[in-house]
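Right after this comes chain A.
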Amino acid sequence: MAFVQNLPFICILLSLFTGPLSSILSGKMTKKLNLVMITAVGIMSAMVLAFTVKSGEAYTYMMGHFPAPWGNEIRVGVLEALLATVFSVIMLLCIVGGSKEREEELESTKQNLYYIMANLLFCSLLALIYTNDIFTAYVFVEINTISACGLIMIRQNGRTIEASMRYMIMSLLGSGLLLLGICFLYDLTGHLLMSNIKEQVQILAATGEYQIPLLVCITLMTVGLAIKSALYPFHTWLPDAYGYSTMSSSAILSSLVSKGYIILLIKIYYRVIGIDVIRASKITNVLFVFGLVGMVMGSVNAIKENNIRRMIAYSSVAQIGYIYMGLGLGSEIGVIASVFHILSHAASKALLFVAASGITRASGKNKDFASLTGAGFRNRLAGIAFTIGSLSMVGFPTFAGFISKFWFAQAAFENANHTKTMLALIVLIISTVLNALYFMKTVIRIYTPAPALAKEKNYQNITVRGQAPKSFAMICFVAMNFMLGMCSDPIMKLIQSGLEMFG
Partner candidate 1 sequence: MMNLTNLLANYGEAAAMILFGIGFTNLLLQNNLIKKIIGLNIMDTAVYLFLALKGYIAGRQAPIVVDGVQSVEAYINPIPSGLVLTGIVVSVSVSALMLSLTIRLYRRYHTLNFDEITTMIKKEEK
Partner candidate 2 sequence: MQIFTCILLVFLIVCAISVSVSKNLLNSILIYMSYSLVMSVLWIVLESPDLAITEAAVGAGVTSILFFVTLKKIQAIMKSDEEEEE
C-alpha cells in the first residue's frame, strides 16, 4: 500500500482533531491553525487525486483491523478526491475573504469558537465525501448540521437565532427521515457498508422480494436529504440563514453544506441502492418535477427581494433546483451535469457572496438596492467580481455557469422521454431569463453613477489594497470561474470516470 493512500484518512483525522485543539488557543492562533489545516488538506487531496487518476481505479481503506463487512471503511476514487480538493480550496477562500466581517461582527471572545465550528464542518464534509458506511454518514451528517447551525448563529441577533431555529427544525426532520430510511435498509439487507448493501439490494430487486419496503426506504432517504439540502418547498430556512449570518458562513453554507448532502444522495443512489433500481422506482421523476418548480420559484422570489444577500440566497434555491433537475433526468449525463454544476455553483456563489459584502461595505453596510447605487465605482474590484459572478450564474459563455447549463441542455436533449426534454428545455430558458433579470438589475444598479448619494451618505471608496484578503479571495474565485469555464473538458472527464468507479 502506497503512503499516498493513507492521506484521505489523515485529512479526516487532522481536521477532526483541530476542532478540540482550537478550544484552548486564542482567536488569532486558531485562525492560523485553521488556514494551515485547510491548506494542508487541500494539498493532500490534490495528491490523492493525482494518485487515483494515475492508478485509474478506486480503492477502499480499512478503518481498523477488520475487513469489509465487519469494520468501517472509507473509499477513495477520482470523484471523491476531486470534490475534496475543490471543497478545500473554496473553504479556504471563503474563510480568507470574510475575515474582516468576522472581526467586526463577532464578539472577540467567541472568535475561536467560530474556527472550531469551521474545522468540524470541514471534517464532516470530508467524511461525507469519503465514507463507505451508511451509518457513519448519518453521524457525520449530524456533525454537519450542528456545526452549520453554529456558523449561522455565531453572529447574534434575533434574525440569525430565529433562522437557526428554523434551520435546526427542518434539518432534524430531514435527519429523522434519513435515519429511519437507513434502519429500513439495514433490516432488509443486514449490512451497513455501502458495497455490501448494494449486492443485497440487487438480489432483492432480482427476486422481487420486499418491494414496498425498499420503495419506502428510497423515498425516506431521498426526502430526508432533499429537506436538508433545501429543495424548493423545504427552503424556508434558507434566505434568513444566508441573509443575516456573517459573510463567510453564508458563503460556506451555500456553496458547500447543502452540496454535501446532495453528494451523499448521489452516493446513495449509485453506491447503495444502485442506479438501475432508482430508475425503476421512478423517484427521479419526482425529483425532476420539484427541481423544475424550484428553478422557477427561486428566481421569482429572488426578483421580489430588496436585500442583496437574500437575493443571492434565493438564487441558491434556484440553483439547487437545477442540480435536482439534472439528477431527475435519470441519465448518466444528467448526473454528470449536476456534479459539474455543484462545482461551478460553489465557485460562483461563493464569489457572489464575497463580492456582495465588498459592495455593501462600500455603501455603508446597507444591503438594500437603493443605497448600492454606484457601488461598483466605489469598490472597483468587488464590482468587477460581482459582474463576473452574475455572468457566470446567468450562463454567459467562457464562465463556469455556461458550461453547466450547456450540459444540462445536452442531457435534456439526449433524454429518451420527450416530455421531460421539452419541460427541461422550456424551464431552463425561463429560469435563465429570470436569472438574467435579477442579476443584471443588480449589475446595472451598481454601475449607475451616483456621486450625490455617495456624498450625502458619506460613503468611502475602498481600494484593492484596503481589503487585501478579500481581494485575494475574489481574484482566486474569478480565476476558478474562468478555469471551470474555459477548460471544462478534463474536469468533465474526471467526473465521468469518477462516476464509472461509483457504479
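Here is the rule we use: contacts are C-beta pairs under 8 Å (C-beta built on N, C-alpha and C of every residue); 3 or more make two chains touch, one makes a residue touch a chain; residues count from 1.
Candidates were picked such that all candidates are chains of the complex that A comes from, given by their letters.
All of these numbers come straight from a predicted model, not from anything done at the bench.
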{"item": "Which of 1 or 2 touches chain A - same complex, any copy", "value": "1"}
{"item": "Residue ranges of chain A touching candidate 1 (in the complex, touch as defined)", "value": "135, 139, 142, 145-146, 149, 153, 156, 158-159, 161-162, 164-165, 168-169, 172-173, 176, 179-180, 183, 186-187, 192, 212"}
